[in-house]
Every structure is written in structure tokens, then in C-alpha cells.
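Next up is a structure, given as C-alpha cells.
The complex appears here minus one protein chain, its other protein chains still in place.
Which chain is which? They are A, B and C, in the order written, and residues in each are numbered from 1.
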């Protein structure tokens, strides 16, 4: 299990391949890549700045992986999240999970993203033609998290 | 939308990156990689041979992508499936989907795998210490497909 | 009428046929009737097509049920439940 917070871009293909290389018991790898869109809630986005809480972020992501491992039979898990200033179409986050069977790998990967969206201390600020503003948290993300039916 | 049936291996990282490159409206890419495991239903597997129905396979996979596009708001979708003789830890299949939002990309990708497992004309034969045998279809795959609640 | 037949996986191996052109009487034909027709070829054909094994069929590359109609020139395939992915 690996957690990385970094300003640099990542090579998703390389990272995903590391998760199943030399593992002959892995039948399924599910991966999520999050990217900067040039439109958000109707605003044109020219740039995105990601702030985080060093120290807490790493613990929060490690805890999300541990919760996924406790719930599903998965072999490896990786989260990479970028911080700093990003442009549209830049990669923001990679969550990838490997395991014997696809159902558990899909569930664990989506669970990790839903938890990351509502628990990991990252904040986005968008630059638009109207100026800069902090992105508001979405109730749809809270709803996505609630589906997994665990306490806060 | 792309469908490929091939004996050669594929570069999952490259294929995934092609699905969001130059698309500034894509916020989410979900990918599934299926791999040969060295154990299946308690048998040690030394080799896997995949047969398919040329002509029908391509149509079946294209239809699965079209059904996913009709149900969810996705931008791009790709299926690569290998045939021929494979070894443990070899890649078998890549299904990757891109879209604006993660919920729809996750659903479309898992739907496509569940349909592929039950509708696309591929057959696996395993080589084990006890000899070669055809892999039996799993009722859990039928159940996974039924979740999506569409007719045959 | 003439149809083209394909067999895959365990069926192909056991029947020792991968494809054949088949001449059929010019009367209404369904997948089930075709299976019964082929089953008359002998033991292994009956076992494979009308026995305990699940057999799926496709007409012109579309999965179909036993009661689907077969027409002149159709490509019909028989195979076990699929196991790809």
C-alpha cells in the first residue's frame, strides 16, 4: 500500500503496472484517474490550485486504504494525489486497486474515491474569467460517501 | 469508441492516456485490467488459451459499448481483449471509460465488464497438472450482469 | 435452404467440426429444431446439443434463444456459455 502527495505529474500506466507486476494471484486491477476539466459548474476554468494539510493528508489517505482492505479482499492499493497549480486536462489523482476478483476491486476503488472526496484534506481554488474562487463541496459527494453505509 | 481483438500484449498506460488526451471536458477515467491468475477454482494454472468467434466478437463488444453510452454520459470507451495462448500474470483484457464525472465512468466500466463476461463470445481453456480443460461459466457472473436490470 | 454452421470451444473439440455448410429441407426452422436435426447424427451430437450441457446459439452474430427462426443463408453458431474477460 502506497500513498504519495506530490506536485509533479505521475505516469499512471507505470504505477498501474507496478500494482500487478510479479503477482500471479491478481486477476483484476481497477484504476481511477481524476483530471482537471476546463468547465466546472458553468464556469470556464483556466487554472486550478490545490492546497492540502501536510501530515493529516497522508494519514487520511492511509486510513482510507486500510478501511478498503478491511472491507474487501484486495491485494495492493495506491493513491497518488497532486497539489499545487494545475491546468485543464492535467492529472490530479490516481487511485488503483488490485485483487483476485473484479467485483471487490471495483467496489474498493470507488469506495476509496468517495472517501477521498469527503475526508482527505485537499481544497481546490479555481481561476476563472471572473477571478479566483474556492470550490464548494458538493452534496452529491456526501451522498456518494453515504452509500457505503459507515459512520463518520 | 474502439474495440480490438489481438494476440499481442497491450500497453495499458498508453491506451488509457489516449482516452483523455486533448479532452479538456474529461474529469474521470476508470479502467479495468484483467489478468491470468495462476490459481482458478483450486487448480494450478500453467497456461490459458483463449478462443473467440471472429466477427461476432467485435460486434458484441461494440454493442456493449453502445449500451453503456446509451445509459451513461460517457465520452470515450475502449475494449481490448487478447486471444491465443497466455501465461499467468499476462494481461487478458482492458476496459477503459472516460467522462465528465466519476460515478458514471465507474458504473459504465463495471457494466461493460459484467456484460463482456456473459455475452462476448470468448472461451478459456486452462492447462493444469491434471491436463487441459475448458473453464466453466460462473453463476456469479450471471448474477453480476443481472444487477444492471436489462433484458437478455 | 442452405445455412452456414459454426461450433466453438468444447463443442468444436468434441464434435470435431469447426464449420460446415448444411442443406436443410425448405420448411420453417428454429434453433431447437436444428439442434434436434443435428442430434440425429449420433451419440456425441445428441449429448452435446440436446444433453445436459448448456448450449448457446447465435444467428448472424446475435445471441438468440431456442425458438429463434433460421432463414436461408443464415450463419448459425453453437457454443458453451462464454468465459472471456
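Definition applied: a contact is a pair of C-beta atoms (placed from the backbone, for glycine too) under 8 Å apart; a residue touches a chain by one contact, two chains touch by 3 or more.
Note that the structure is predicted; figures quoted are calculated from it, not measured.
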Answer for the absent chain's shown contacts is A
Residue touching the undisplayed chain, where the options are A:68, A:100 or A:113
A:113
Can you list, in ascending order, the chain A residues touching the missing chain?
34, 50-53, 55-56, 59-60, 81, 92-93, 113, 116-125, 134-137, 152
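In the analysis below, only the chains that are shown with their structure count from here on.
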Centroid from C-alpha atoms only, then distance chain B to chain C, rounded to Å. What do you get?
26
How many angstrom lie between the CA centroids of chain A and chain C, rounded to a whole number?
48
Which residues belonging to chain B are in contact with no fewer than two other chains?
34, 113
Of all residues in chain C, which are in touch with two or more distinct other chains?
85
